[in-house]
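Only one protein chain is missing from this complex, and each of the others stays in its spot.
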Amino acid sequence: MTDLVTFGETMARLENPVVGPMRHARSLDLGIGGAESNTAIGLCRLGGTAAWFGRVGDDEFGRLITTALAGEGVRLGHTVVDETAPTALLFKERRSGTLTRVQYYRTGSAGSRLCPSDVPHELIRSARVLHVTGITAAISDTARQALDDAIETARDAGVPVSLDVNYRAALWTPAEAGECLHNLVKRADLVFATEEEARLIVPGDDPAGLATALAALGPRDVLVKRGAAGVVASCEGRLHVLPAHRVPVIDPVGAGDAFAAGYLAEFVRERPIAERLATATAAGAYAVTVRGDWEGLPSRADLDLLQDAEDTVTR
Amino acid sequence: MTDLVTFGETMARLENPVVGPMRHARSLDLGIGGAESNTAIGLCRLGGTAAWFGRVGDDEFGRLITTALAGEGVRLGHTVVDETAPTALLFKERRSGTLTRVQYYRTGSAGSRLCPSDVPHELIRSARVLHVTGITAAISDTARQALDDAIETARDAGVPVSLDVNYRAALWTPAEAGECLHNLVKRADLVFATEEEARLIVPGDDPAGLATALAALGPRDVLVKRGAAGVVASCEGRLHVLPAHRVPVIDPVGAGDAFAAGYLAEFVRERPIAERLATATAAGAYAVTVRGDWEGLPSRADLDLLQDAEDTVTR
Amino acid sequence: MTDLVTFGETMARLENPVVGPMRHARSLDLGIGGAESNTAIGLCRLGGTAAWFGRVGDDEFGRLITTALAGEGVRLGHTVVDETAPTALLFKERRSGTLTRVQYYRTGSAGSRLCPSDVPHELIRSARVLHVTGITAAISDTARQALDDAIETARDAGVPVSLDVNYRAALWTPAEAGECLHNLVKRADLVFATEEEARLIVPGDDPAGLATALAALGPRDVLVKRGAAGVVASCEGRLHVLPAHRVPVIDPVGAGDAFAAGYLAEFVRERPIAERLATATAAGAYAVTVRGDWEGLPSRADLDLLQDAEDTVTR
Amino acid sequence: MTDLVTFGETMARLENPVVGPMRHARSLDLGIGGAESNTAIGLCRLGGTAAWFGRVGDDEFGRLITTALAGEGVRLGHTVVDETAPTALLFKERRSGTLTRVQYYRTGSAGSRLCPSDVPHELIRSARVLHVTGITAAISDTARQALDDAIETARDAGVPVSLDVNYRAALWTPAEAGECLHNLVKRADLVFATEEEARLIVPGDDPAGLATALAALGPRDVLVKRGAAGVVASCEGRLHVLPAHRVPVIDPVGAGDAFAAGYLAEFVRERPIAERLATATAAGAYAVTVRGDWEGLPSRADLDLLQDAEDTVTR
Amino acid sequence: MTDLVTFGETMARLENPVVGPMRHARSLDLGIGGAESNTAIGLCRLGGTAAWFGRVGDDEFGRLITTALAGEGVRLGHTVVDETAPTALLFKERRSGTLTRVQYYRTGSAGSRLCPSDVPHELIRSARVLHVTGITAAISDTARQALDDAIETARDAGVPVSLDVNYRAALWTPAEAGECLHNLVKRADLVFATEEEARLIVPGDDPAGLATALAALGPRDVLVKRGAAGVVASCEGRLHVLPAHRVPVIDPVGAGDAFAAGYLAEFVRERPIAERLATATAAGAYAVTVRGDWEGLPSRADLDLLQDAEDTVTR
Partner (left out) sequence: MTDLVTFGETMARLENPVVGPMRHARSLDLGIGGAESNTAIGLCRLGGTAAWFGRVGDDEFGRLITTALAGEGVRLGHTVVDETAPTALLFKERRSGTLTRVQYYRTGSAGSRLCPSDVPHELIRSARVLHVTGITAAISDTARQALDDAIETARDAGVPVSLDVNYRAALWTPAEAGECLHNLVKRADLVFATEEEARLIVPGDDPAGLATALAALGPRDVLVKRGAAGVVASCEGRLHVLPAHRVPVIDPVGAGDAFAAGYLAEFVRERPIAERLATATAAGAYAVTVRGDWEGLPSRADLDLLQDAEDTVTR
């Protein structure tokens, strides 16, 4: 049995090591990133088991992705090496300390060729949770079909479906995304969204209203993430609020994936809501203090270290 | 026609990559810097045309300077390669996060040998603005003569003269500088100064008083720069105040040159004062978030990015 | 008047700084490369004037290309920024000290969208030589049309046409290339080819035979490049042989472009064949001793340095 | 079924990035190394399946080791995290281009606490080959017992035993090693040794004599490795000689492990001796061209690349 | 005569250059650190003379330590190179911007083999102050005996004893430490402690109470260090409070050693308490703005630079 099964497109990520126009960089740092695989790594670091599937090219970037994920303990038994398309690239220009630009080389990529026949039904049926994101609905028609197939497979087998909305403006418009995401939320058991993302799907002013409105569409747990302002959750009909840890922010990318990983790591262990939120918040805190999308994700020992430090400070 | 013509001494700049005593550095970062050429680059990035002239040595540092400026689109048709003197060096010791020391190897440098015969009168007469700084008055007698020649050429041709006071304590005393700068301000149409610089020339307590006092000497526009506190301007007899953007400061050097570039980029396009100040302030904001004197200067697209980010935050 | 006019696709180039599988790299070195622009840079370094045209994307990689070329003095007045397509990427995996793999992200790139309407006829008519490569014939149909247009424009105006065969196996098959290249050679005045490339076009065993056979197709000067073995040339009906300089080879990429630059730098100055070959050979020697496709290209002073060193050694 | 099962001590490896006294280094490169795990990685890269077991500390160096091995596809199901001892360290001082010093922090390490109860008998019984090295006999008494246990388990199950002699002067004397290694060779089916190592066990002047003498002790295949001079093998009673590839040597460490991996990758596929030697030699060639003990190990595609290059050169 | 004599264990220090799990680092920065030698360096930079003694291994790390200390002017005439044990290592994992983990390879190290026969009695008797830390009491029995011997030697000769409590949780428990430290405080003339450290020895809620309680045990001067909150001192029976400088904190490690160095630098010059506290506070401010335990320690000129900057700001 696998605690978490997830899938999507993971890309090679290249970014300028020193803030400024990317053309001034003499070298670009190389890594990988993908919302779903980030969450899979996060869950493994917290002691769970996770499987990710998707397509990568038969090139060094594809091998970089599978090496990194396997190294982190993510199970890749159903990952496909597509010999006919390259691995997608994500260039991140760190233009200033707070401003970032993204450029994709993603058209026709291996990852966007994901299709229903890639979906491992048995693996999904045996999972404790299936985790998906809205990105997959946006990268290609076949990927969206695979997404539908996977969700239906999980629902038929009684496997809870976790959805991180993850709206990407470069991939589709709010109008295109809104309807599709609405439909995904209705079929999900757990939903993660920022306030902006929530507003693509339901009306609402404040985080609590947004959480309640999303929960009204069906999900048991809705987590509205507010960055440094913490989280507002509607879980089984009750509202919960937790502030974020106060940490120096180095790189906010990946905080949402970390939050989902922390929440799901406790969800699959059937821990109570307070513990789910605490671990989610701590994972998010670690993610933002380290460069890279997933490199800073915490182990259980790291959670203790953070707790000890706060105990000292607040004594 | 060239929007902006400027000139002065541009140096090779070497600094320790990691904060601390410079002797602990295993390597020094190499770049170029010069107040006037920084402003020329800034104007080019914002879509204008700029020419810079001056002297560089017939050495790798001279070639570094001309390569960098030409790469940024600055016109160098009247720049002189002086085969008899080396390019000046500027060592910047980043002693702590906020404390810096400067050491020059500038005595007898090619750049300080600038002289009146180097001044391209036709180029100046055809410019929309001539931009000079007080540094040129301090580096040598011949450079000061060239400065006078250039200013008179512009004034005779009805070309507005922009002056960035740019007092450098390593080059002359306040007493020496004061009289000379006073004389320069009187002949300028636009003047940029910090509060400290303004006080070398006119008495005054607060920024508004200083701006008014400088304007009383003749300039149409006076910009008193206050760093993180923003700017106070006296433009055509009226006072304007604009706060600075709130950004993480990585390297404050070059912020003044960026401010002048932003202001002049709109000035040569005959944009209203509000727009001139807005672009000046945004350019200054970008300059301080990136290491290096000019590398972080914004394009028009960067101005939009900054605006979008602030719109999001303040929504 | 411009000494040399050339055009083609220039790409951002990313490669692993340390030899081995590219996936082990934590960062990739960033630069630019393009056979034609390399040659333009080489000619400028040797004191000539060169213009390059082509299309780049409206992205940081496009700006990297124009900044680098402008910095080197290459004239870019007819270069087009294509807002609808990205700049092409070239990844170079330095797999061992002598083995290299190349991966392109070039499909649909801005550079491959070059078309006849981009060709600046007046610029070509006023050049001392038009320099083209076989790569342009292979990247797209419109590019090949632009190539034809440019060649015919030059021929009509009596401007000599220089062709570097530059066969790229990743872009077309020997069969496809052979006929096209044959047709290009017939219309060229100067031809540069390796032995392998020559054999795509004419039969022949040894370098001298190949040079003679190519010359029989029409070109006045044919240069058969043999790497460390030197060059065999057929110039105005006579054979010339020159050995290569013995230097430590760091990166052989760009040696051919350097050779062409050296040869053409003397050709446009109407120097005799011995001098053309000597400068070509020296430029090639410099190119291979420095990482990067063009960074090591020599100035006139560098030619003297190499000569002095050899005088010392051979005394 | 697993093609290859192996075990031993794998260490964190730290070395100076630039040649010279290690105390002049501002940073040390961090990686991992272990003769047996290097061979396991090499076999995986060539398409086989490999399992490694051993002990690592509950520290970042232990996690570095398991992450790297899992990333390369090595199965770690029986690896033990020892909470009571640290992971061993290996410092490599690259004193000159050809001279190296090694310093261990290995006393009492987790890896040296390997003991018979760690040995997974079922895993060994199901392997196509068990691969061991003489190092394990030298690191501790319990490790030597585990070695004996593993060998006997393999022999009882009819699993061939592969031994790489791998004498380490820092761990034991020639006298101590000689008898022990003699006893290991007698129980092995395949033996890899340098000439120097062979002489610790059997008398002999030339490689062929040494191979024959070792084979007389029992092993079916004996491979006497001669570095740049190639290999002399005694396989099923016949002598075979193969020269090494001529490649630029960057780091000779790991060449022996690569050779064993190449040989065993074909052995488990039941390929003939010529193919076993060819792959072994090619793997060794790749290993020495890349810094690091195992990072340069080839894939099947890399073998083709090497072959193509040599075909071109020798044409 | 030597102003300050000190001794203890100095280690090679390796840490990840970029924040995150240490296993993600490709290289570790190499330096040295030791509380006592840090203080010796700090005193030398402020113009005093200092001697340090202790044991280092006969290895590159030992030579790194002696080279660095000698380079800073610390006298090493009684330092012992122990050929039978390695130099200790300290690995510092910078897990996030504010969280750090430490791993020692210190068991059986050369430094911990310090023993009474290593104590240079004449050197101590001729010093202006003997500076010790509580760490030495914790690393081994022989080291603690050497500590006792040195203290008694100083006391007998009328040389003031300075003690920095420096409790290290990795070396002993609070219970073990408490009694021993209590005994050390009683024999000291100057005592430096954090609030937490003070509470191991005396009861007390607030810093002033702790300072008073420690002073009641005998020491003439007691300095309770409060990090960013400044210092509370009990000197010759009177309480003094000084806030810390407001500086960007890069690395808090070594601030305490710097504080002691600043205080002692003025103490040995017999400067008044206000000056002692001012220099101590300034030294601490510099230490935290620079990576490394001691690299950022100030010279007299640096103290002026800090003062000038604050004068400017507070004008």
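Which chain is which? They are A, B, C, D and E, in the order written, and residues in each are numbered from 1.
The rule is short, and it goes like this: a residue touches a chain if its C-beta (ideal position, glycine included) is under 8 Å from a C-beta of that chain, and two chains touch if they have at least 3 such contacts.
Given the structure is predicted, the values throughout are model-derived calculations rather than measurements.
Q: Taking the entire complex into account, which one of E:Val5, E:Ala68 or E:Leu306 touches the absent chain?
A: Answering carefully, the residue with contact to the hidden chain is E:Ala68.
Q: Which residue among C:Trp172, C:Phe192 or C:Tyr286 touches the omitted chain?
A: Candidates C:Trp172, C:Phe192 or C:Tyr286; residue touching the omitted chain: C:Tyr286.
Q: Given that one chain is not shown, which residue among D:Arg95, D:Arg187 or D:Arg271 touches it?
A: Considering all chains, including the one not shown, the answer is D:Arg95.
Q: For chain B, which residues reach the chain that was dropped from this view?
A: That gives, for chain B, the contact residues 14, 17, 21-23, 25-30, 59-61, 63-64, 67, 86, 89, 91, 93, 103, 105, 107-108.
Q: Residue-wise, where is chain D in contact with the chain that is not depicted?
A: Output for chain D: 18-21, 24, 95-99, 101.
Q: Considering the whole complex rather than only what is displayed, give the residues of chain E touching the chain that is not shown.
A: Touching the chain left out of view, chain E contributes residues 67-68, 70-73.
Everything that follows uses one rule, which is that only the chains that are shown with their structure count from here on.
Q: Starting at chain B, find the fewest moves between touching chains needed to arrive at chain E.
A: Counted as steps through touching chains, the separation is 1.
Q: Report same or different for the chain A and chain D interface, where same means the shared residue numbers exceed half of all residue numbers found there.
A: same
Q: Which whole number of Å gives the spacing of the CA centres of chain A and chain B?
A: Roughly 46 Å, centre to centre.
Q: Quick one: report the Å distance separating chain C from chain E, using the average Cα coordinate of each chain.
A: 62
Q: Taking each residue of chain D in turn, which ones touch at least two of the other chains?
A: Only 26, 67 qualify.
Q: Report the topology of the inter-chain touch graph, choosing from line, ring, star, complete and other.
A: other
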